[in-house]
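Missing here: one protein chain of the complex. Every other protein chain is in place.
The block that comes next holds subunit A.
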Amino acid sequence: MKRHLLEAADLDRADATLVLDTAAQIESALAGREVKKLPTLRGRTVVNLFYEDSTRTRISFELAAKRLSADVINFSAKGSSVSKGESLKDTALTLEAMGSDAIVVRHPSSGAPHRLAGWVRGSVVNAGDGTHEHPTQALLDAYTIRRRLGRLDGVRVAVVGDVLHSRVARSNVWLLSTLGAEVTLVAPPTLLPVGVGSWPVQVSYDLDAVLPKADVVMMLRVQLERMNASFFPSAREYSRRYGLDALRLAALGDEAVVMHPGPMNRGMEIAADVADSVRSTIVEQVANGVSVRMAVLYLLLGGASS
């Protein structure tokens, strides 16, 4: 593994598989234990540096670090010197001086984790940067697919919705194709990036045509402010053309699963009964997120240095 995890596009097949296998090992090592904790990162410090609110991602990383016995510092940009104009570089150097071994960073600007990695000696883990990437989300999605379907090679994944603004979609495109899955992006043309033609994916504007062939349907969150910016005409039209309801669920094959990175707009991109159906992996994704993030921190901090 490299020193940092900045983007899924950086991971080759061997590294990505190592993360997934390590997560599986960690999961079985902890299974049935009363105290869900390993001593691996005792004495190491992990900083959660969040410039954007994301309680679920922060808690997932926090739990992962604590289960590896690391010390965890949560550093929220709100109400700190950061909000008073301290630069990212100054913040990075301060955290470095406090002895942080890894910085988990969530930032509204694409590329911020790359800048950070140039300024600190420790490891940097990208927990979501702008509209660029969210690599641990893709790793937990891949882990979830592999657990449910037993494989990734040749699995047909439809990623549906606002690809243009989605770091989750970007990370999944790179990681899933590295791992041999066949990805189809489904969205209105306004919500697909201009450069999508160079990506290792199929593109479709027609959800109903794609569903019968999909093993996995990954629904993306759609923000209603996109409607006001004319990315689509109305919530109703979006929902009719690209929403996953019970009728569309019935078009899926018997083994197919439904995923969503959360938080969901129930009734918009996904109907409530679909989100709660047995096809849905949404709750598992959250649980798997902790195992995968433990694997990442372990491989970046524990595996190499001792």
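Quick note on the criterion: a contact is a pair of C-beta atoms (placed from the backbone, for glycine too) under 8 Å apart; a residue touches a chain by one contact, two chains touch by 3 or more; residues count from 1.
Note that contacts and distances are computed from a predicted model.
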item: Among "NADPH-dependent glutamate synthase", "ABC-type glycerol-3-phosphate transport system permease component", "Pyridine nucleotide-disulfide oxidoreductase" or "Dihydroorotase", the UniProt name of the subunit that does not appear here; value: "Dihydroorotase"
item: Which residue of A:18, A:196 or A:235 touches the chain not shown here; value: A:196
item: Contacting the left-out chain in the complete assembly, out of A:17, A:69, A:109 or A:277; value: A:109
item: Touching residue (missing chain; options A:27, A:101, A:129 or A:162); value: A:129
item: Contacts of subunit A with the absent chain, listed as residue ranges; value: 9, 87-89, 107-112, 114-115, 129-133, 167, 170, 193-199
